[in-house]
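Scroll down for the structure; my scribbles are underneath it.
Note that one protein chain of the assembly has been removed; the remaining protein chains are unaltered in position.
This part shows chain A:
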Amino acid sequence: MTLLDALTAKPWLPQPPHPGRDAPRAPAANVGLRMLLGVIAMLFALFAVALLVRARLPDWQALPCPGRRRCG
C-alpha cells in the first residue's frame, strides 16, 4: 500500500479482515537512522545558510589560511 493509498483510505467503512501478516517493515533502527540523518542534514543546511547569509555582508572576513598567504 502506498502512502497515498494509506492516506485516502476510508477507515470508517468495514474493512476486509487482514489475511496473514502485515507487509514486512524495515527494521526500526534503519528508519530511526534515516530520520537522524535528516535531522543532521537540516542542521548542516541551516548552519550553511546562516554562514552564507553572513558571508555576503560587506565586512565579512574569511578565516586566514594556516601557514600560507593565499588560499586556492
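Just so we're on the same page, contacts are C-beta pairs under 8 Å (C-beta built on N, C-alpha and C of every residue); 3 or more make two chains touch, one makes a residue touch a chain; residues count from 1.
Methods note: contacts and distances are computed from a predicted model.
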Of the listed "Cytochrome c oxidase subunit 1", "Acyl carrier protein", "Methionine ABC transporter ATP-binding protein" or "V-type ATPase subunit", the name UniProt assigns to the chain that isn't shown is "Cytochrome c oxidase subunit 1"
Positions on chain A where the hidden chain makes contact | 1, 6-15, 17-18, 21-22, 25-29, 31-32, 35-36, 38-39, 42-43, 46-47, 50, 53-54, 57-60
